[in-house]
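All protein chains but one are shown in place.
Read from first to last, the chains carry the letters A, B and C; within each, the first residue is number 1.
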Amino acid sequence: MPRVEKEYDDIPGTFVFDQERSRRGYGINMFCMSLMKAENRKAFKDNEAEYLKKFPLTPEQTEAILKRDYNRMLELGGNIYFTAKLGATDGHSFQHLAAVMTGSTQEGYAKMMLGGGRPIEGNRSKSGKHERKSKPAAKAKGRKKAGSKRG
Amino acid sequence: MPRVEKEYDDIPGTFVFDQERSRRGYGINMFCMSLMKAENRKAFKDNEAEYLKKFPLTPEQTEAILKRDYNRMLELGGNIYFTAKLGATDGHSFQHLAAVMTGSTQEGYAKMMLGGGRPIEGNRSKSGKHERKSKPAAKAKGRKKAGSKRG
Amino acid sequence: MAKIIAGVTSSHVPAIGAAIDNHKTEEPYWKRVFSGFEKSKEWFAKTKPDVVIGVYNDHASAFSVEIVPTFALGCAAEFPPADEGWGPRPVPVVKGHPDLAAHIAQSVILDEFDLTVINKMEVDHGLTVPMNLVMGDPNGAWPCPVIPLAVNVVLFPPPTTHRCFMLGRAIKKAVESYPEDLRVVIFGTGGMSHQISGPRAGLINSKFDKAFLDDLVKNPKKLTKIKHVDLMREAGAEGIELVMWLIMRGALDDKVDEVYRFYTVPASNTAVGHVILENKSRKSGGKAKKAPKKAGKKKK
Partner (left out) sequence: MAKIIAGVTSSHVPAIGAAIDNHKTEEPYWKRVFSGFEKSKEWFAKTKPDVVIGVYNDHASAFSVEIVPTFALGCAAEFPPADEGWGPRPVPVVKGHPDLAAHIAQSVILDEFDLTVINKMEVDHGLTVPMNLVMGDPNGAWPCPVIPLAVNVVLFPPPTTHRCFMLGRAIKKAVESYPEDLRVVIFGTGGMSHQISGPRAGLINSKFDKAFLDDLVKNPKKLTKIKHVDLMREAGAEGIELVMWLIMRGALDDKVDEVYRFYTVPASNTAVGHVILENKSRKSGGKAKKAPKKAGKKKK
């Protein structure tokens, strides 16, 4: 069955993890779960490509994992709570992953957060139909609209 | 906390598997679940007492399992859907277990079932307060009141 | 749009599975039981549903006491038969319907049923025995996808009969909002009166069973008032499996045609009850040409 458009598809820069995505990303997410054991983390780090063969992954999914392309993992059915375990295995924080996914440097991202985070104005909907009639989006440095790089 | 009496405690010859029983019988039931694998069934049959050491069982529970005392297993927190796997491991049917639990021979029990089963009259409650004012319990051979031997 | 066209109830005694698997269906004891399902197989072959929703209970096969979901909907692509202690039943893997299952899960959760979504599960005799009885010899592959809905009746308390009926209603609504023409049959399994545990094992209350069958067809709301303790008292400790029949009934229209009924005692420890109920409105839904085609509607 073709994907039926969902109301939440209009939220910019966001992949809502529904069952359709869950099914597609089963291999990515089960791989990430496996990293909850130290011996598996070691086996993965020792030979990443070999370790990934144990999971039902498409070539695109394997490539996204090997390249640590976190947005691509989400597109291919990964979920952040799962992929964060890959980040942890690499010794990275959630904030590092967030910076990567927004196309920022970790420093730039951290600065945006300290400045109050990404503003909601201008980031409510792709269609624009959910924007309020309040003042336009702030233009402060580092506070950018989502999806400017991808998605 | 002492056990709070339940309405269903008044049903004769019956162990309702509530969380209190489930907690008590955790080891029995997890042991029985382990018998869902052929290699575990073999390991158990090879050395029953040794195999049982892998599970958190009291001496009474271990003894009930070794003796195949199915009513005692229920008293100690086992549940029939779990203990049936021990029966299956021994090559026994549910009907065999039922016969054992009612203190009948399998033949006698099967005959009772062919005769229409254990009657409801006289078997509704220990207190008697749930019996209907219909005709008294049938006295046909093999159709006996529950709990005449134990419970 | 999809539509539930009929409901089937059947007991799911493991010994029936053993009789099938060991080719004993022609023995007099078993022939009495199996002959009651001849017409059902014909009905199923004629009805040819696109999907079956199989309401059953797991018997400590997929779920131990470590995790006990009240309602668990199987959304996976397939469900292998479980090894219940004597090796897996020699029946085909049950194929699911992930799209419809996911749709039902989403719909009933938003309708405030606290479903557990399952993407990996083995299924036991509770599901596969009624499939044998109603679908016949699968001969390599079951005739249609089956979405398993596992209901807790092992750890007390199971869901109430009322809650089960209301879940049936929510499933009906979910199916009817699925944008593809599918004719769906729902099975409610387990029961009828039986107790397989303890000194009261072997209890059979045929009077209760027959009244239950009558009410199930004509007055199901009456059954939504039965308390668990009364079900266990009257129908046996494991007779409480009957709550699941209310899910099937809730998923049908208020008024149904009873197209078949069979009742016999015993199969092993259990009274076997079986009815087939068709929605009166069945002809207006499903593949009927007059239903407007709404599938695939989407924005550019």
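Quick note on the criterion: a contact is a pair of C-beta atoms (placed from the backbone, for glycine too) under 8 Å apart; a residue touches a chain by one contact, two chains touch by 3 or more.
Please read all numbers here as calculations on a predicted model, not as lab measurements.
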Shown chains that the omitted chain touches within the full complex: A, B, C
Selected residue (touches chain absent from view) among C:K3, C:H59, C:H125 or C:R163: C:R163
Missing-partner contacts on chain A, residue numbers: 7-8, 11-19, 22, 26, 29-30, 32-33, 35-38, 41, 71, 74, 79-82, 84-89, 91, 93-95, 97-98, 101-103, 109, 112-114, 116-120, 123-125, 130, 146-151
Where the unshown chain meets chain B, residue by residue: 1-5, 18-20, 22-23, 26
Residue numbers in chain C that touch the chain omitted from display: 65-72, 106, 109-110, 112-120, 152, 155-160, 162-163, 166-167
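Just so it is clear, only the chains that are shown with their structure count from here on.
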Neighbouring chains common to chain A and chain C, by label: none
Chain whose Cα centroid lies nearest the overall Cα centroid: C
Chain pair, most C-beta pairs within the contact cut-off: B-C
Chain centre separation in whole Å, for chain B relative to chain A (CA means): 52
For chain A, residues contacting two or more additional chains: none
Multi-partner residues of chain C (at least 2 other chains): none
